[in-house]
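Removed: one protein chain of the complex. Kept in place: all other protein chains.
Each chain gets a letter, A and B, in the order it is written, and its residues are counted from 1.
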Amino acid sequence: MKNHTNGILDSYTLGNTHYDEVYTGSKQPRNHYTSMVERFNQLSLKDFERINNEVKTAFLNQGITFAVYAEDKKPDERIFPFDLFPRIIPNEEWIHLENGVIQRNRAINLFLHDIYHQKKILKDKVVPADLIFSSKNYLKEMVDFTPEAGIYTHISGTDLIKHTNGQYYILEDNLRCPSGVSYVLSNRVALKKSLFDLFDKLKTKAIYHYPEHLLEMLKSVKPKNVDNPTIVVVTPGMYNSAYFEHSFLAQKMGVQLVEGRDLFVEKDFVYMKTIYGPIKVDVIYRRVDDEFIDPLCFRKDSMLGVAGLMNAYRAGNVTLANAPGTGVADDKAVYHYVPDIIKYYLNETPILNNVETFHCEKESEGKYVLDNIDKLVVKPVDESGGYGITIGNRLTKAEIEEVKVRIKSNPRKYIAQPIMSLSVHATFIEESKEFEPRHIDLRTFCLMGKDSEYVLKGGLTRVALKKGNLIVNSSQGGGSKDTWVLD
Amino acid sequence: MIEFDLQYIIENKYENPVRKANFQLLVIPDSNKEQKVRDLKFSCSGSQEMHISKNIFGFKTIQYYIDKPFSEFRFKLSAKIDRNELNPFILSPLTPFEEFQQIQLSDFYIDNYLFLSPTDLTRLPVDLDLPFPVYSDEIQIFDFLIELNSYIFGLLTYSPESTTINTRIEEVLLIKRGVCQDFAHLFVSVCRKNKIPARYVSGFLNQGAEFIGSSQLHAWAEALIPGIGWVGFDSTNNLLADHHYLKIAHGTDYQDCSPIIGVLESSGTQRSIHSVTITNQ
Partner (left out) sequence: MLSRVANNLYWMGRYIERAEHFARYSKEIYFSSLDAPIMETYDRKFVLESMLYMTGIFDMDAENEKDVLFKIGLDTENPNSIISILNVARENARGARNAISTDLWEAINKYYHLVNNYSVETYISTGFYDLTQIILEQTSIVQGKISGTLLHDEEWAIILVGMHIERVIQVIKIINSKLHDIYKIELAGHPVTDMSFEWTTMLRCTESFDMNRKFYRSIPNREQVLEFIMLNPQCPRSIAHSVNGIQKYLLKLNSDDSIDARSITFKIGKLCAQYKYLTFEEYKDDIYGLLNSTQDLVMEISSELEKKYLSF
């Protein structure tokens, strides 16, 4: 173990191949990190570890946990690891991200409306019709139905990474039930309690009002003829891994948290069962997947849903957020077309980068691919589950030649993308008792209501705690950081 | 015009009491330009009121929710139906080649994709090696469909209870037996394979005419012929659907048309009897 008397970040070793969020190549803190690095360096390792442990205990007592189930054993309750060193995004950088996220989600909503109505984008051959019709997430129950105010993706989560070139790229869209926002809010509260003086040095934008925005958004999409809507959050139940988030959001909005079994449908209206009898429900923020929401309509064996819900929905008597059938737009295959979708509906240039895609069947792109295989990920278009993917920098010379032969024999079958790498951020590693670079990404949260758009300032910075690991999911040993957008 | 009297009864008996139930019935005959429904009456054994709603294709469904225990569910529907007489044989205004070109258009596919995409119940086996009639740009679609109708009629033997509502085409082709659903599913599948939009139809059959399958709810198919419109084909009887056919609903396959779906809180088995009486005056 190294001596930390000079500051706990002094022993930090730069990762050389990735973009480091905190430091420049010569290990100078970037401007917007200077005062934060200074403050952390004033802490002794002992103090830091004490604070770190206090925060962990607080998370456990607050029940900010997820359960890991193992056979024949009591479910193991784990906290979602939280790293005290916040990720900082300068304001101008954030404005760019926010505009890009709103643009993208605006276009995706128009796209969803179109493919469930006139299907112009398919007829104009901008997006292949088969790609949409063959998706199991394209629901015939949504054809020719318009949700209140034309909103499909009331809540969306857009995942972004920062590449080696310092540019943000969209990794994927999450348009069904994106989760994680409760961690964003809890992380901030925890950091405020444990390292309150950080907030003197730098001013971050507030995030506490997200539940208020969420509530307002849900009210704005109430069914017509309802003045004062009853809003509920529907959860699959307390054994769901995101139950903490469901109860958190319901409580912060002051609405009921219900399960499918608390609801029933009579004459195309939805009611919840209370101790004094049924109460009509008008807006449902549902955290149950499409296929489980209505056993009369989708999976007959679903115990989580409400029989007749889709009828009530199609009769316009209840709003579902998000709308069913949005999953068709976050398919991996549709991802490549989102820049075209933005141009098609908004006639604007996409603000945020998609990871570039080269279609080998196009002559110029095909030639580029053949000349640069060592720098590209090559994927067959018709395979899923990672089959047939080659990653350029891990191939031998002989293997590269093999890939070339395969592409030449059937160029239509292959696309290629640059090898993307996630940026790294100084993160405290308990085993080594040191800060080390770890990969991070960013999930933003965007709300779309009737005439309103809102992006939570910052979002969830997820961090892969295992060295060299690119997977940031909590189930795979990922953690998170508080995310600061500078004021 | 022919006037029909319809009576339809469902009786479900449950081994153990049902605590709660949601039923959705798709049994009200459709009102369209060929048939009008009058004096519609329906009722059931439970105390709650039944409610009319619409399904995704715009057909009337009856919704019923009950949260009081019961061990028997009886449903009764009666109606008069005025049916226009119809000669289903129509000459196509288009040449075979024009028809062929129409159905190849990508806009045509996009507008009719629901009735062109295979579903679980209308998926033909990959290694199908039966001598089905072959469609080409040299024959009228209508003639092809008549040939297909009679081919399926000859291929399968009508045999009550030989299959269930979940039987796949693969198995039907193996045992070469089936009920009206299987005839209709097979017809629909071959149409779709040839890029001709086709849909599954449920309805009643005039019992006076002594057709196969008239004692119960019947099933047939409709295909979309460019220049003509939707035409009904009944492979079970090797007939075209005319004024003896009283349609309830159509959909992509049986799943969209099942007469009764229930989500019940109960255990044990159930017995179900459906009886149809349909007469013309």
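Quick notes on this structure:
Here is the rule we go by: a contact is a pair of C-beta atoms (placed from the backbone, for glycine too) under 8 Å apart; a residue touches a chain by one contact, two chains touch by 3 or more.
Given the structure is predicted, the values throughout are model-derived calculations rather than measurements.
All shown chains touched by the missing chain in the whole complex, by label: A. Within the complete assembly, A:L257 is the residue of A:L257, A:L320, A:A426 or A:L460 that touches the hidden chain. Residue A:M238 is the one among A:V68, A:A206, A:M238 or A:M303 that touches the chain not shown.
The chain not shown here is touched by just one of A:L171, A:L185, A:L214 or A:M272, and that residue is A:M272.
With the whole complex as reference, residues 60-63, 74, 238, 243, 247, 250-251, 256-259, 261-262, 272-275 of chain A touch the missing chain.
FYI, only the chains that are shown with their structure count from here on.
Between chain A and chain B, the centres computed from C-alpha atoms are 43 Å apart.
Interface residues of chain B, counted against chain A in their complex, comprise 20, 22, 24, 48-49, 51, 53-56, 61, 63, 65, 67, 106-107, 109-111, 113-114, 117, 252, 261, 263.
Against chain B, the residues of chain A that register as touching in their complex are 119, 122-123, 125, 129, 133-134, 140-141, 143, 264-268, 295-296, 300, 307-308, 311, 314-315.
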